[in-house]
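Sharing a structure, written as structure tokens. Questions coming.
What you see is the complex with one protein chain gone and the rest in place.
The chains carry the letters A and B, assigned in the order they are written, with residues numbered from 1 in each.
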Amino acid sequence: MDSLSSPASRFRTLSGIPVDAVYGDGPAPGEFPYTRGVHAEMYRTRPWTMRMFAGFGTATDTNARFGELLAAGGTGLSTAFDMPTLMGRDSDHDWALGEVGRAGVAVDTVEDMADLFAGIDLGAVSTSMTINGPAPILLAMYVVVAEEGGVDRERLAGTLQNDILKEYQAQKEYLFPPRPSVRLVTDVIGFTTAEMPRWNPVSISGYHIREAGSTAVQELAFTLANGFAYVEAAVAAGLHVDDFAPRLSFFFNSHSDLFEEVGKFRAARRIWARWMRDRYGATDERSLKLRFHTQTAGVSLTAQQPEVNIARVALQALAGVLGGTQSLHTDSFDEALALPSEDAARIALRTQQVIAHETGVTNVVDPLGGSAYVEWMTDEMERQATEVFDHLEQLGDGSLLEGVYAGIDDGWFVGEIADASYRHEREVNAGERIVVGVNEFTEGDDPSARRLLRIGQETEELQRKRLATVRQGRDAAAVASTLARVAVDAAESTTNLMPALLEAVRARATVGEVVDALEGVFGTYVERAVV
Amino acid sequence: MAATRGGERWATARLLSLVERGGPLADEVAERTWALLHGDATVDAISGRRANRAHVVGVTGPPGAGKSTLVAVWTTRLVERGHRPAVLAVDPSSPLTGGAILGDRVRMAEATAAGVFIRSMATRGHAGGLALAVPGMVRVLELAGFDPVVVETVGVGQVEVDVASAADTVLVVVTPGMGDAVQANKAGLLEVADLFAVNKSDRPDAAGVRRDLELMLDLSDLTGHGRRRHDTRTDGWSRPAVVSTVATTGAGVDELADATDAHLAGLAAVGTLVARREDRWRAEVRSHVDHLLLETSRGVVSGLSVGTGAPAAVARELAAGLVGGAEGDR
Partner (left out) sequence: MSGSTDRPPVRVVLAKLGLDGHDRGLKVVARMLRDGGMEVVYLGLRQTTDTIIDAVEQEDADVVGISMLNAGHLTLGPRMVEALADAGLDVPVVIGGIVPDEDLPAMANAGVAGVLGPGATAEEVVACVRAAADARG
């Protein structure tokens, strides 16, 4: 009864036992090297952001969904774009056939972006845009929509994924060769650093590396190496590390091996802090603190007995929280089959709420810290990641940026990931690794219950008409001259492309037209086939 | 075969499969192809540059040098110049399973779109088979009217280097970094090259690999190794040309196309082309002889009862008989 009588702590277990913020010795949460977390109090003062992804159909469809989210008290909007937009193609391009508005929202011109955010005060929300190859163009559109609506660019808050390196390594949504693509990334960093202080210009993403079949160590090491590469590129472009590094953020996967995942997150913070301070000379504390978003592992979801995925997602989400994530997206259990249904998306969000409000894991910061196993795992993750950094450094003659370029060029990343993925597949195949419902405990699966996804073609037709209308209504000469300037500025590698891009999209140039203009200068990219 | 001559691609592809497979049917196809290409098959008929003889170009180099990408860009350029190129891209089979992943087409999409005929080929384990099949497949492509016919291999094994070297012009592709020039030297690529492409020459250390290459060529000049290039401007002999390329941007590809053409013209001008093609013919005959002897000897030896004499003595006796037998079969 002693414990119940202590009023000192607001935080008590389910049975009423009061608990402290942190247990154990060594550097505390909020202290360098931040192994135990970037904040001293973590979820005791503010829970993680439960960020769910939205985007489908035309801009108007998604806008309606945004309206509902904001009415329900949300302040953050997260936008998914359709495949043609992600690949920098217009909705009337050959490639777009059957893909318009399917996996996200279709945006061809600044008019679509205006529809997407119609009636929303862009000075009051924060917007996350999941886009990479054409990211600078979409950012330019967002800025133009805000300014045409009377909101200055310095008031805009949000995050652009804009992580092109992992595209060559894993997700394969690249437009141009690596070097000019990284120049576009640093142009965005330079532009937002100077003019959009509330904007996160890059979300350095391991998520897709893991989804492509990598191991946890590969995810950790490749992602951080990409982060260091961007730092080197931005510094080479003349920026000061402490001017932009506080605005870099990360995006990790949370897979099913709980302690491995927790070790990975803890190691990521420690490595980033040490490298930023010791190698890149950062002194601003915010430059040293690795902040990250987490999503549960889509690749782990099974088509067989899909309800079992609810349990997988819950455990993976728990790993993300125990690892100290700043925000979290939980996958819907039916995602191995199709785009998530509304019911499944709600269960996914409820899963986060159960962890936040029922489990008590938020009462203590880094509750696993000090566990001999977890501390060993954290060290081991760091040790193995360091081997990867050493290899890349050697490839790049001392430069991580050059090492990453070389690793892309020679197919090293792709090959490493393909090897890991195949190894896993063979283990499952041989029964050395059990996947519940797939190679063990298979009774109870009902294939006929699998929901069908039928997508209509109306969106595609609507969007093409919309695009044709915009093309007709604009000043063709202005479009041509602004696109010419894009090409001229692209050819001058030290010129920041953002002003030319703003001008082009303001003149109603389409995403596809701007990409074509850039492609004319930069060329395209074909990966070495490493199978 | 008529369909192949008429330019039907599926028919060409089927013939290639037959020749690749080996066996009696392949022999028949090979013999008929030969007859169609050469009329009365005499050694002399292969000498001249007849209308239906293609310029055969071997392309090899260390793994990762960007051979496929370069071949794709170069052959696309040749299509623009009015040629009809075909590419035979050879990759190794898995020694364990006999399977293979042939990935060259990924990097050659542009060339396919331009109309270049591309055929991927696995080494299929037994190295001898490759040396037998490739010349026959090259002739099928010639019969189909392709010119040039490009044979691309990874320059790591002796067989792969030999296969690419059985050509009118041998192009060796190297790249800056990782000591490519040195690697190429070790793999014996320097001796077979008529022409070098330093690919990825936009990389910082491109000058270095060019320098290494020139140095090694100087040395091989001194020692008398390596092929000589006929220089039509000076009408004298000089060593292999070195062209700098960037396959991903197309830089230097026109120069490469010019250099390959110039090499062939140079060979023809001094009559070396005849000698080269005769050498190739003899080498091919030798491959077949080796193969026939090997097959026959395997059969005979497996039937021997052990202990009838010293192995070397038994072998000498058998060999005398085998040679007669092989001649008798033909």
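Observations on the structure shown:
Methods note: a contact is a pair of C-beta atoms (placed from the backbone, for glycine too) under 8 Å apart; a residue touches a chain by one contact, two chains touch by 3 or more.
None of the values given here were measured: they were computed from a predicted structure.
Considering A:Met83, A:Ile137 or A:Met377, the position touching the chain not shown turns out to be A:Met83 (whole complex).
The residue from B:Gly64, B:Pro85 or B:Gly136 that touches the chain not shown here is B:Gly136.
Among A:Asp61, A:Asp90, A:Asp115 or A:Glu211, only A:Glu211 touches the chain that is left out of the view. Between the chain not shown and the residues B:Arg21, B:Arg81, B:Arg286 or B:Arg316, the one that touches is B:Arg21. The missing chain lies against subunit B, touching residues 9-10, 12-14, 16-17, 19-23, 26-27, 30, 93-94, 96-103, 105-106, 109, 112-113, 117-120, 122, 124, 126, 128-129, 132-133, 136, 291, 295.
Although one chain is not drawn, its touching partners on subunit A can still be listed: residues 83-84, 86-87, 89, 95-96, 98-99, 102-103, 167, 171-173, 211-213, 299, 302-304, 336-339, 418, 421-422, 425-426, 429, 435, 438-439, 447-448, 450, 452-455, 527, 529, 531.
What we mean here is this: only the chains that are shown with their structure count from here on.
In terms of their C-alpha centroids, the spacing between subunit A and subunit B amounts to 48 Å. For subunit B in complex with subunit A, the residues that touch the partner chain are 64, 69, 101, 103-104, 106-107, 109, 177, 200, 248-249.
Against subunit B, the residues of subunit A that register as touching in their complex are 177, 406, 409-411, 523, 525-531.
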